[in-house]
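Okay, handing you the structure first.
One protein chain is absent from this view; the other protein chains keep their places.
Labels run A, B and C following the written order; every chain starts at residue 1.
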Amino acid sequence: MSLHIGVDVGGTKVLAAEVEADGTVRRTARRATPGRRVDAALVEQALTEAVAEVAGGRPVDGVGLAAAGFVDAARERVVFAPHLPWQGDDVRRRLAERWGTTVALDNDANCAALAESALGAAVGVEDFLLVTMGTGIGGAVLLGGRVRRGRNGMAGEFGHTQVVPDGRPCECGGAGCWEQYASGNALVRHARSRLGQEPTVLEGLCGGDPDALVGPMVTEAAAGGDAVALAAFASVGDWLGVGIANLVASFDPPLVVVGGGVSAAGDLLLEPARRALARSLVGAPHRSLPPVVRARFGPEAGVVGGALLVRGR
Amino acid sequence: MSLHIGVDVGGTKVLAAEVEADGTVRRTARRATPGRRVDAALVEQALTEAVAEVAGGRPVDGVGLAAAGFVDAARERVVFAPHLPWQGDDVRRRLAERWGTTVALDNDANCAALAESALGAAVGVEDFLLVTMGTGIGGAVLLGGRVRRGRNGMAGEFGHTQVVPDGRPCECGGAGCWEQYASGNALVRHARSRLGQEPTVLEGLCGGDPDALVGPMVTEAAAGGDAVALAAFASVGDWLGVGIANLVASFDPPLVVVGGGVSAAGDLLLEPARRALARSLVGAPHRSLPPVVRARFGPEAGVVGGALLVRGR
Amino acid sequence: MSLHIGVDVGGTKVLAAEVEADGTVRRTARRATPGRRVDAALVEQALTEAVAEVAGGRPVDGVGLAAAGFVDAARERVVFAPHLPWQGDDVRRRLAERWGTTVALDNDANCAALAESALGAAVGVEDFLLVTMGTGIGGAVLLGGRVRRGRNGMAGEFGHTQVVPDGRPCECGGAGCWEQYASGNALVRHARSRLGQEPTVLEGLCGGDPDALVGPMVTEAAAGGDAVALAAFASVGDWLGVGIANLVASFDPPLVVVGGGVSAAGDLLLEPARRALARSLVGAPHRSLPPVVRARFGPEAGVVGGALLVRGR
Partner (left out) sequence: MSLHIGVDVGGTKVLAAEVEADGTVRRTARRATPGRRVDAALVEQALTEAVAEVAGGRPVDGVGLAAAGFVDAARERVVFAPHLPWQGDDVRRRLAERWGTTVALDNDANCAALAESALGAAVGVEDFLLVTMGTGIGGAVLLGGRVRRGRNGMAGEFGHTQVVPDGRPCECGGAGCWEQYASGNALVRHARSRLGQEPTVLEGLCGGDPDALVGPMVTEAAAGGDAVALAAFASVGDWLGVGIANLVASFDPPLVVVGGGVSAAGDLLLEPARRALARSLVGAPHRSLPPVVRARFGPEAGVVGGALLVRGR
């Protein structure tokens, strides 16, 4: 039986997993990401350990890396990543030589799109957009059943389209980027700003410390009907829908899949997004609106997609 | 010799032309567009007259219609058009029967993209975006050498992506649409708001009547160094670049072509747009910026593209 | 017994009334306002008739005019009014001569502030701001028990402070003015945009015709719990509170009174405004927030204030 390993190289953690052809995740291994300002060798050492732990001595048929960063069009290099030390060097080839196996590389949103396309919410759909809502926003464009990477491999960077002139500053150096208004960070910021102003179960969940508030607490509170948490989802969901309307105006896709950590909230997030889409999209009464559905794969989208990437190579 | 006729069905006028295979425009005929609230038969009568005038009794091998409106994915119908009376009826087939010849239909921006792709600024480029800046903004997406129309045939409606929350109301029913800030209308509005406040040659050009001010006057004044006209181009060009940055973040194309009436101003418009693109695009230092170039075809883009459409059918 | 008449000269109608010293309104008379593009004599004729009707032959001790327009600092002239034909001529003196009695003049918001100060929601409060929310927004500043008119008599034009850069165009020639987001017009626009998209009793109230929808219908529907109407009040109330926060940051008043037609909705409007004020105001935890209360006088604020004006002269 063949052994294909997907590795999600995120800004805070590395997750490696054996993934079967049908997407079943078997053995997993985790490491903390050493950070951005360290030597790249430290990150690669963490990857090597995680892959070895999953392999457990078995021969490896291929490793697929899903990296949180800009991957070049040839899928050989991480050109730039806000949370990783790679800066354009030929990381795919180097790791393939080090590990003595086939290695494939793509950015994490593209890998997630591959997983949804082959095994998830977009099976049988040739064209769709994926929007991943985690700390920020990632994205991928599928046309004719293929991920479209663009000239530089940077297509799908929806999170950094400007939606508010002179708006909130963004880590990318811009201002008013979509992900400043529709993301896990935006969700938490919104909820945090209400603490101490309105009664909310979030006070208890975060122990009264606004800095301890994290996204899953807001989801939990919203699911229980907490007004402050629901207002945060209403705001973030509305912005999600406005941004999706912009994408639909440009691409006119038959389907939009929403993944990433915040999508675990399901309709708490997607219902306001669908309403905003219907309200904002040009010519809405004269067209079929694309369904906006939740991704099948949550935190494992990267490893599943990574494994599919190297299987399909 | 074969006779292919392109017809540009615009909101104010109909232009029909014999177009040779190399894009050369021969005989042309014009009619006023009867308007939106008239019977569709009046518009079709105007088209019939214009086509007959161009044909001059010769047999016609095909007519390609470039329509200012939403054309369905099958390219049979004008689903909706702000300035035309067609509302979803099967106009292509009806005219083909009436004229006894092959008829092809697409929206005007898609036709213009075809012209630029085959004979204009994008020859030899498989993937590019076209942005047409006239009264409003139109657009087209080319990937793999083909115009991508999307599920409803409405891909490329860039002009109605929202760039200012709660912004200027748009004819589409939305608010803050890109074309409210980057278009011929926006150019004239900007210049008009300065009349009587700062010295400008525009006062003379429009005879002191702000309502008589039109885009070409602003272009002429800007070319002559008029500060008010230059400021109008700086504003509109900046917004053009901000919107292009949003498109490039999403599509990562190797080329952006700018057509439409305002593009006649050339670098007066494109230079501020390029600066804004370089300033606004995510990851600009880590990527190749796409060239932003002027379209080859100006007011004849529709008829040339229409004729190409029916030739290629 | 003395006879003092207040006259509210609005954009659509003239209301004259005998007003007693305690604010009780006795006989009233109404006329349609002849419009802006007519001869001023027509408006003055309508005023004369209405005053005569109220007087019914009795001698008049004074008439106070509350005009919907900019009144000069000396309170002699209507400098400019969007819906009245007066353009800077000496209207107070002319009418005093014509009627052979004392005539006083001020703008309608200042008159309303006088009414609230002497007999209404601000009795006993030396300093307060009045915000009147009708078709647009008017305002008045009271300090030390006196209406402050400013250098040109134009203080209190809060409705035309810019709250959205590049925002909705305003009748004043500006863009993004507060009254475009917080006014009766904004309320109706918000509700109208949802018709046909979500179930709402407003469909029935306006007979399915969006153009027939008016503010009181939205108030009625909101009072009955209609979600679309409540969302319209939530939006307009939120913007009301944001604008009040701006005023409080500048003036730090002990009281804010909200009048005008929309204030008839009471807490439907004021509760979201209070929440937005608490959220938006700088240093809110370190200061006393001013109460935001509803004006006592509704549609009669102008005539009561006008009569007080001439009594106090």
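Just so we're on the same page, a contact is a pair of C-beta atoms (placed from the backbone, for glycine too) under 8 Å apart; a residue touches a chain by one contact, two chains touch by 3 or more.
None of these values were measured; they are calculated from a predicted model.
If you put the hidden chain back, the residue from C:G64, C:G134 or C:G156 that touches it is C:G156.
When you scan C:A50, C:V63 or C:V79 for touch with the missing chain, the hit is C:V79. Contact with the chain not shown here comes from a single listed residue; of A:V125, A:V164 or A:A227, that residue is A:V164. Within the complete assembly, C:R148 is the residue of C:R27, C:H83 or C:R148 that touches the hidden chain.
Chain A meets the missing chain through residues 164-169, 175, 181, 193.
Take chain B: the residues that touch the chain left off the picture are 165-166, 193, 197, 278-279. Chain C meets the missing chain through residues 70, 79-80, 88, 127, 139, 141, 143, 148-158, 160-165, 172, 174, 177, 242, 245-247, 249-254, 280, 282-283, 286-288, 290.
What we mean here is this: only the chains that are shown with their structure count from here on.
The minimum number of touch steps separating chain A from chain C is 1.
Shared numbers divided by all numbers used gives the overlap of an interface; between chain B and chain C this overlap exceeds half, so the copies present the same residues. Chain copies chain A and chain B are related through a rotation whose angle, from the C-alpha fit, is 180° to the nearest 5.
Rounded to whole angstrom units, the spacing between the C-alpha centres of chain A and chain C is 51. Mean C-alpha positions place chain A and chain B at a centre distance of 36 Å.
Contact of a single residue of chain B with at least two other chains is seen at positions 164-165.
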